[in-house]
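Apart from one protein chain that is not included, each protein chain of the complex appears where it belongs.
Note that the chains take the letters A and B in the order they are written out, and that residue 1 is the start of every chain.
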Amino acid sequence: MIREPVLRVSNLSKRFGGVNAVYDLSFDLYEGETLGIIGPNGSGKSTLINLITGFVRPDSGRVIFRGKDITGMAPDKIVTQGIARSFQLVRPFYNMPVFKNLVIPLFSPRVRKSKGGKYGDRGEVAIHLLEEVGFERDSNVPYKTAGTLPHGYMKRLELARCLSLDPDLIILDELFSGMSMSEIASILPLLEKINKEEGKTLVMVEHRLKELFRVVGRVIVLNFGAKIAEGAPAEVMEVEEVRKAYLGSEVEAGA
Amino acid sequence: MEFMSVIVFGLVNSTILALTAMGFSLTFGLSGVANFAHGGLYLFSGYVSWMLLNYLGLPFALATLLAVVVAALAGALIYRLVIMPVRGIVLSEVIATFAVGVAILELFRWLGFVTYEFNLKPFIKGSVEIAGVAVDYQRIIIIGIGMLMAAVLWYFTHKTRIGLALRGMSQDEYTALSVGIESDWAATLSLALGGVLAAVAALAILPLGIISINIGYEVLLIALAVTVLGGLESTAGLVAGAFVLGYSMTLTSTLLGPQWMEVVYLVAIVLVLAVKPSGLLGRSKELEERV
Partner (left out) sequence: MDRGIKVRSEDIFAISSMREIMYLALPRAAVIAVLLAFPLLKDLLGHYWQNVMLMTCTIALLALSWDLLASVGLVSLGQAFFFGVGAYMAGFLSRSLEMTPLFTIPLATVAGAVVCTLVLFPVLRLRGIYFGLITFAIPLLMMRMIEATKILGGTEGMSGLPPLPDITIELYLVITAVLVCVFGFKRLMDTDYGLVLQAIKDNDRSVLASGINIQWHKTQAVFIAAIPGTFAGAFLTHHYQFVGMPAFALEYSILPLTSVIIGGPGTFAGAMLGAFILVPLSELLRAFGTLRVVIYCAFLLIFAVGLPEGVFRFIRRKYHQFERVVPMEEAKA
């Protein structure tokens, strides 16, 4: 039986001021898969995410999600379809208490629709979600202003925002950047749980290859906006072109 | 001859618009401050010149020069006293400068500067016929001044060291710091230069009629319309915006009657912002990232 891909990206291209940010990129993503997207700085990883999630409109190409063409759809509509994303540069609602940050996504049409009209006490659901991503149980951290959180917690908050939307596909843009080794270690089992137990498809853009390769089953390597390699993590790093692209620019390339 | 008069007066009107908006545009381009006191400064310099001429009896050249200097000082003072404490909070900048502008205008209204005696004399009286259309010398002088100022402005922002540095600064503060320019000083200068340009425009254009308070409000709106239309930072955009607006106003006035002239620039503001907020020539601030 041939599986239908959850996400199909075909011939996607985007130019910024004469430079190809993403060029003629195609790939398929299957239900329950974990996909890593790597590449040197400026290779178009973030643009690719922005293109898929509607934050940037592509010049050409298609993005099909669950059989539906979502190319050029507004970002919030894409969320409603079931794709949640995090941002590389976290920007929570600084002036709100942490848990109220999650009330916003819980108020979205997607969540309200799936939970059937009224959603009960959103604050309480928010607290649960925060615990799930590793906020200490019964501490006062969720009630503090989001702007006062340490960086690692802001990243967790981003992850919690994605989870709160109950998406089918989660795209994480450099979740690990700025996190300490121990923080990453504590978040890895969670990612595994999201993927294995809850069956969510995961795409991760990362620089921290060693940690990434513990999560993902398949990797796509970008350079100058084009795909230069695809396959299992170990295989991909053997490809000559990938080694060349990474030579000197990445410390952790030798996973 | 109707046609020729549209061509000629369109040119005159366009130059007037460009000249009127120049100070506002320069200040915005150099420091990012939208100086809503522009209309106030414009009228202020007109009245200063009038007072110097009529109360002190100074010679014309001296009064003009002094009026320009006073306007520059006023601009600098506005920055130092009003804008600096709220620098960076765009809304507060707008409210503060708007308040200053309205205060200047209404103060003159209260002082009774509203009658027919308040007018500046044309530099040279008389008129000349161009292509069958009678044009007075003052309007021709305005065209000259307008072209001169546009050229000076372009040269200043594109060729002089300081102009380039200031422009660089509006893009990126660190670059400017590395050429040794302090942000507040640069902004003060940009407001002062805006004041100079407002004064030059006022002294050239006001002799066409009497000085009235409402001109101050109109000047602000025209400055906004021209800069919005041309995109908020380039000299070329400013000139293009002024010409588009100048000719549409002249044409509208000829076809529908003068009461429609103000409608034109107000519609221009609304339409441009609704349809293409970056302006006619504005480069792609087209919400590339749709946030």
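By our rule, contacts are C-beta pairs under 8 Å (C-beta built on N, C-alpha and C of every residue); 3 or more make two chains touch, one makes a residue touch a chain.
All figures in this text were calculated on a predicted structure; none of them were measured in a lab.
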item: Sole contact to the chain not displayed, among A:V22, A:L48, A:I70 or A:A84; value: A:A84
item: Identified contact with the non-displayed chain, of A:E4, A:D69 or A:D121; value: A:D121
item: Contact residue for the chain not shown (choose from A:F65, A:F99, A:Y153 or A:F176); value: A:F99
item: Subunit B residues that touch the omitted chain in the full complex; value: 34, 82, 85-86, 90-92, 94-96, 98-100, 102-103, 106-107, 109-110, 221, 224, 228, 256-257, 259-260, 262-263, 266-267, 269-270, 273-275, 277, 287, 291
item: Where the unshown chain meets subunit A, residue by residue; value: 53, 55, 74-77, 79-80, 84-87, 91-96, 99-100, 103-111, 121-124, 127, 138, 143, 161, 165
